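Notes follow once the structure below has been shown.
One protein chain is absent from this view; the other protein chains keep their places.
And now, chain A:
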Amino acid sequence: MRALPGLLAARAPTPRLLLLLQCLLATARPSSADGSAPDLPFTSLPLREEMMANNFSWESHNISLTEHSSMPVEKNITLERPSNVNLTCQFTTSGDLNAVNVTWKKDSEQLENNYLVSATGSTLYTQYRFTIINSKQMGSYSCFFREEKEQRGTFNFKVPELHGKNKPLISYVGDSTVLTCKCQNCFPLNWTWYSTNGSIKVPVGVQMNKYVINGTYANETKLKITQLLEEDGGSYWCHALFQVGESEEHIELVVLSYLVPLKPFLAIVAEVVLLVAAILLCEKYTQKEKKHSDEGKEFEQTEQLKSDDSNGIENNVPRHRKNMRGRERMDDGSRTMNLFPAAAVSQLSTVGSHCFILQWLSLLNFICLICVVS
């Protein structure tokens, strides 16, 4: 982040010497009216040999704390290749800076060397440098400032996360499917796929024509499985290998046979057939009723049929005469009928009560089928 002014000679100090330097700096604190820049007035440590010799990139990160911080402050850092790391914590307090005890820990073990403490005004700075080469150095690094309360800042180093699919992938017997794993902006050294047999992870071998592993870009991998069988269902794991660790993700594959959706399909088709039959039968029934009541009936009864006729069994205007009656019927019908089928149904029920029941039975049947399906 910021370049630190180097004051000490480039000698490799022993750990004890470093501690001595720390104490000296601590005692020198009150008197040093340090005129250097407010950000990081460090007398920087000489770089250790390995840091000088390698050509890894540098990662610098900073956390600020105050005495009033109520929660520990965390910073998540994604790392995929070996790097030199420079961590800095700064602590602002109104109390006595001398009374503050500064420590660094990796995960839960205390770190002994390689960290510096310095102060300017009312802010205390501490810096820790190290190199991450492999997965052993990954983890959580924390700086602690202890006054009466302890304030803590944590740097979490993690490998990049993989993204698969958060829902199960559903496929059918005989079909082929592609399982994809990808991560953002990462270049793993190696991708591997595992399938689980029970709780054992078995690597997916590249069997002829069954499994094909490839990926168009370096940050993704695709496993194509052809000629699916029901046993191929289950959990699959994709595994990415980095120099500094490993990352994996889980994808669920479900293989169904065609019978599974076929049952609800046939149920619904049967219900549709029933509905159509109910409608056609209902119509035939009310027309038969019409025919019976038409033949040689008196006017009063046809008056009553007025209201049913307007239910659309217009078809049954009696053949001969009654052109006039037809018109009257229509006018009355249009006055008494309204738009909604509920009223139409209730009108139907006065004559075709069986028909009414037929229709409601078919609706009930439909509802039952839905329950069965779900």
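By definition in this document, contacts are C-beta pairs under 8 Å (C-beta built on N, C-alpha and C of every residue); 3 or more make two chains touch, one makes a residue touch a chain; residues count from 1.
FYI, contacts and distances are computed from a predicted model.
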Point to revise | Complex member absent from the view - protein name from UniProt, among "Proteasome subunit beta", "Nuclear cap-binding protein subunit 2", "Serine/threonine-protein phosphatase 2A 55 kDa regulatory subunit B" or "Monocarboxylate transporter 11" | key: "Monocarboxylate transporter 11"
Revision key, fill the gap. Answer key for A:99, A:202 or A:269 versus the chain not shown reads A:269
**Study point:** In chain A, positions touching the absent partner
**Key:** 167, 170-172, 175, 177-178, 254, 256, 260-262, 264-265, 268-269, 272, 275-276, 279-280, 283-284, 287, 290-291, 309-317, 319-320, 322-323, 326-327, 329-330, 333-334, 337-341, 343-344
